[in-house]
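One protein chain is absent from this view; the other protein chains keep their places.
Then we have chain A:
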Amino acid sequence: MEYLEFELPIKELEEQLQKCRIIGEESEVDVTETCKNIESKLKETQKEIYKNLTPWQRVQLSRHPNRPYTLDYIKAICGDTFLELHGDRSFKDDKAMIGGLGKIGDQSYMFIGQQKGYNTKTRQYRNFGMANPEGYRKALRLMKSAEKFGIPVVTLLDTPGAYPGLEAEERGQGEAIARNILEMTRLKVPVITIVIGEGASGGALGIGVGDVVLMLENTWYSVISPESCSSILWRSWEYKEQAAEALKLTASDMKKLKLVDEIIKEPLGGAHRDREKTFTTVSNTIVKVYEDLKNLSPEELVSKRMDKYSNMGVFKD
């Protein structure tokens, strides 16, 4: 397990606890009481730390190297029923954007999401979760295919942004994202969107226009990353914490602004601390949300979705 800087007190206590247990096992000394004390102190420290997370600390948690990624969720939720589908049918298969069909109970879903890697090699292979235009076009192809057969769509958002590369520009990164956003506003099947990590700007929204949009507790969603915001507005990378604060990018801020619908609770310490529990919660949430959406006709779905996005924005009239 890797620890973030603000988690170091927890790391220390966990190590103490482990040592205490080893001593107990290897010697005659009775350490039950000492272990108990450390354990309760650990619990308290955890509660204290995770209760008062700053926006920047949430951003760090959303990028935690042990955090589950899109395929982890899908494989845990769908098991062997998951069938990955590849390619945009015109250029190539983008490894940073994955998709495919899978079952929860008796219901099929089309899952789509950005995919990050878990070590240096796979991170490069997945392009750090930054999709190219072909990734967005692959996503749209899968959504249209789901629409054709009346299959609900679940999108899982986790990206530091769409890839700002030379070839991405040549192949129309802006157009690909714009097309997805437009087509998603009028897709005739339910779209459930969950931010599971980083929700960075157009790169996230490019698969993120949903009937119901949810955020896991320790994720962020905004128009720009705190680092880039800092470098543009403060002309220095040093102000990322202030930028994270100013952008109101946490799940609770986003819910207050009515830009997302619900927050999904994470286990204490973050999704990676109890992956199984996180997967179960997410799976149950998808089923519950779909139960409500499946009764709407395609026309009702689209018109509600359009109304919802038409009402976003704050201004003086």
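One rule holds for everything that comes next: contacts are C-beta pairs under 8 Å (C-beta built on N, C-alpha and C of every residue); 3 or more make two chains touch, one makes a residue touch a chain; residues count from 1.
The rule is short, and it goes like this: contacts and distances are computed from a predicted model.
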From the options "Acetyl-coenzyme A carboxylase carboxyl transferase subunit beta", "ABC-type dipeptide transporter", "Glutaredoxin" or "Aspartyl/glutamyl-tRNA(Asn/Gln) amidotransferase subunit C", the chain left out of the display has the UniProt protein name "Acetyl-coenzyme A carboxylase carboxyl transferase subunit beta"
Cross-chain touch to the chain not pictured, restricted to A:P68, A:G99, A:P152 or A:G202, is A:G202
Touch with the missing chain holds, among A:A76, A:A178, A:I263 or A:L296, for A:A178
Answer key for A:L71, A:M97, A:V153 or A:A168 versus the chain not shown reads A:A168
Interface residues of chain A toward the undisplayed chain are 162-166, 168-175, 177-179, 181-183, 185-186, 201-202, 205-206, 209, 221-224, 229, 232-234, 239, 242-243, 246-249, 254, 257, 259, 306, 309-310, 312-317
